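My structure is below; once you've seen it, I'll send some questions.
Omission of a single protein chain aside, the complex is shown with its protein chains in their original locations.
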Amino acid sequence: MIPERKSLIIDERQAAAMIRDGMTIAIGGFINSSHPMAIVRQIIRRGVKDLTVVGPASGGLDLDLLIGAGCVKKLVTAYMGGEHYCPIAPLFRVAAERGEIDVWECDEGMFYCALRAAAQGLPFTPWKAGIGTSFPQVNPDLKVFTDPINGEPLLAVPAIKPEIALIYAAHADPYGNVQHIGTGFGDRAMWRAAGKTIVQVEKIIPNEEVRKNPLATSIYGADAIVRAPYGSHPFAAPGYYIEDEEHIREYVAAANAYAKKGDRRPFEAYLHKYIMEPETHADYLEVIGIKRLISLHEY
Amino acid sequence: MIPERKSLIIDERQAAAMIRDGMTIAIGGFINSSHPMAIVRQIIRRGVKDLTVVGPASGGLDLDLLIGAGCVKKLVTAYMGGEHYCPIAPLFRVAAERGEIDVWECDEGMFYCALRAAAQGLPFTPWKAGIGTSFPQVNPDLKVFTDPINGEPLLAVPAIKPEIALIYAAHADPYGNVQHIGTGFGDRAMWRAAGKTIVQVEKIIPNEEVRKNPLATSIYGADAIVRAPYGSHPFAAPGYYIEDEEHIREYVAAANAYAKKGDRRPFEAYLHKYIMEPETHADYLEVIGIKRLISLHEY
Amino acid sequence: MTKEYATDFTTKELIASFIAHQVRDGERVAVGAGLHVPRAGILLAHLLYCPNVRLYVVMTFTNLIKEPKMEPFYTVTDFRPAKWAEAYVFHDDFQENPRLVSDMFVVGALQIDKYGNSNLIGVGKDYKRLDFRGPGAVGTLSMAHYVDRYYLYVQSHDRRIFVEQCDFISTIGWGEGGADGRRKLGIPGNGPIYCITPLCIMDFEPTSKRMRLKSVHPGVTVDQVVENTGFELIVPESVPETEPPTIHEIRTLRERIDVEGMLRR
Partner (left out) sequence: MTKEYATDFTTKELIASFIAHQVRDGERVAVGAGLHVPRAGILLAHLLYCPNVRLYVVMTFTNLIKEPKMEPFYTVTDFRPAKWAEAYVFHDDFQENPRLVSDMFVVGALQIDKYGNSNLIGVGKDYKRLDFRGPGAVGTLSMAHYVDRYYLYVQSHDRRIFVEQCDFISTIGWGEGGADGRRKLGIPGNGPIYCITPLCIMDFEPTSKRMRLKSVHPGVTVDQVVENTGFELIVPESVPETEPPTIHEIRTLRERIDVEGMLRR
């Protein structure tokens, strides 16, 4: 009798149920691409609070949505915006200005220093860029110290260890071998640093397919896999779909109504229609409609 | 008129001519695989002296040969041997015992710390493993210091910056895009740290071939490319040939004659036959013979 | 070959041409998605003068000299330009050696002081209660630290941007000034070379490293620049007009790079 490998596939509700109030979680992707939105929306649905969110090195509107929905206490990222859709994320901006969230101010270099320290089990890793800037002042976690080799002033960037990383990728087999299409941005760095990693994928592929291109395996050993087609919507998914410009503009308009005019109703309506009302990711896709979804395939 | 890209292809003599007495150079691969031997042999032919050789994290008999030929002043690696061919590299052993070479004692973790610090332009990177061991005692470059975050004792591993890295890979296009077959071991880390990188390849491929699998491009931007078929012989080349067991045993016997019995003649004969007498890499291959070479294709 | 200058061009095209002359062949050059004008300038350099530049585009490396036309891309995550890739770059790899990503860099800002220090963090005296929260530093701090040189680029020129003192500094220019302003802080590289605005090009006076007017764009007066700059700008006795683009550059921009006409709007 040949023993069998255990499938690691769970659904987005089981994944989101692992995220508890006050946790430190990482969310993968980059600005307008590759976010595990099926899980993110389920986290909002569950009303999780006080999260420390380690965004990608440069964060996008997925994090803005989490802030607007009241899930976030502290944010670790070097940028918050939607590029040409909105240069600065609207709800991030007002929440930061009002002190409703803490921002762990950093640049992308420091961001990876913090993740690497966590991955390496070190209290910190050093960085040179930042000496002479305001970073050590606005982020007191960054300590200026004298390097023991040449006596130079350096920045000690302390470890930030996500308890769970939530990653989006194109494919995985049932056993946790994950393959991105494209570069995968900084997702590997999050996986290396995190205690556990849950990867939401467009498609489950057989282990035999994984073995055809082992170099493409970006994360060898996710702890759980969530299958969610169109799961990065409204953001892009390399090799699958481009971002849903219309939906993103709808979000930005709703968020701006609050950020710029103090009218929270359009954002609440957005939350209700796209997140609270649909019970599952599949229900969400029904709200978006297959017509819109397949229109995004055009490359 | 469309401007043209410049080819970066040079030959092994031009490559070796860039290596001067006293330089710090890195040599890629791992123990019994993937060494840029056409360039290494040409360095020996030219009689280069006093090199600081940053071997792979775990070094093989290519470095032993360089030591035996009198090219090496200092060696940076965490292992020196040939696995089942010889657990400890013979000429390395005697040279180290007699103080004829300096050994920068480290383990593989510290080795990559030193390369990473160089790549990041930092004076050092920290490491935890090593506290309580003899490493800071036998390698005074390693400094124990108090981490500025938690006050833990840590090891500061100083940067080691190779002026030139010599790497072996399967393929490159003429413009410096390099693709390994297999993992490429720690070759990327050497490239990131080095001032310049010369890559010796089995085969030049068209740029169009590179573009078919951009994920396979391991080194994007070598400074020069050397074409040398069978260029890792007698060591293995993933996807091309296995190591030449008979030749390696011949080398080990010659080296052991000196290391164990003080008889240097077999090693000198080896040097003469395989390195000093053949003028080029192609001449070397003639000495080995095509019959032997194609027998190594068997997988 | 004498240069045949164009006479019909926009300020954006002028700036693109200026930026094109900053690129050196064989360098690695990061091409941003958001800043259309610098992007066009770098691509112009590549197509006309620097065939061996390694372009870092949407987290890939490529070379585009054989491409008849550049399709536009507006986000750094747009996967479509990755079809040109010669190599993929994992984003965290940039931190392993920023120089492998780019030899030069373009830095935007909310505020810039007279020594070229700049701010993307936010505007206000109290960090905990900012008047205006900025987008964050992205990778500008680390890139500007490690690259050979960088260029400040802003899309408007007024006293809100050019200030006596930045509320926060996210990227070091010449620190507190002086030719050793960077060396004193242990910062490598040649720092900011030019500051490029819709009105003018500014450089840094070599001794004090204070910002100095280098050229004004056609139709712009020196007074206009001085008036819209919130710190004391060094103004040489004679300030030339910014060198116009050539006819060939304009043709290349319009036919191969900026086919959608973003630089003409």
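The first chain written gets the first letter, and so on, giving A, B and C; residue counts start at 1 in each chain.
The definition used in the following text is that contacts are C-beta pairs under 8 Å (C-beta built on N, C-alpha and C of every residue); 3 or more make two chains touch, one makes a residue touch a chain.
Remember, it's a predicted structure, so these values are computed and weren't measured experimentally.
S.K.: Among the chains present, which touch the one that was left out?
M.R.: Its contacts among the visible chains are A, B.
S.K.: Please pick, from B:Val40, B:Val53, B:Ala78 or B:Ala228, the residue that touches the omitted chain in the full complex.
M.R.: B:Ala78
S.K.: Pick from B:Pro36, B:Gly186 or B:Pro214: which residue touches the chain that isn't shown?
M.R.: Among B:Pro36, B:Gly186 or B:Pro214, only B:Gly186 touches the chain that is not shown.
S.K.: Residues on subunit B that touch the omitted chain in the whole complex?
M.R.: Looking at subunit B, the ones touching the missing chain are residues 29-34, 56-58, 77-81, 83-84, 87-89, 92-94, 96-99, 103, 105-110, 112-113, 115-116, 127-135, 137-138, 152-153, 181-186, 188-189, 236, 238-239, 242-243, 299.
S.K.: Contacts of subunit A with the missing chain: which residues?
M.R.: 2-6, 116, 119-121, 173, 175, 177, 192-193, 207, 210-211, 214-215, 217, 220-221
The rule we apply is simple: only the chains that are shown with their structure count from here on.
S.K.: Measuring centre to centre with CA averages, how many angstrom lie between subunit A and subunit B?
M.R.: 39
S.K.: Express in whole angstrom the distance between the two chain centres, defined as the mean CA positions of subunit A and subunit C.
M.R.: 29
S.K.: Could you pull out the residues of subunit A that touch at least 2 other chains?
M.R.: 127-128, 152 - these are the residues of subunit A that touch more than one other chain.
S.K.: Taking each residue of subunit C in turn, which ones touch at least two of the other chains?
M.R.: 60, 82, 88-89, 95, 146
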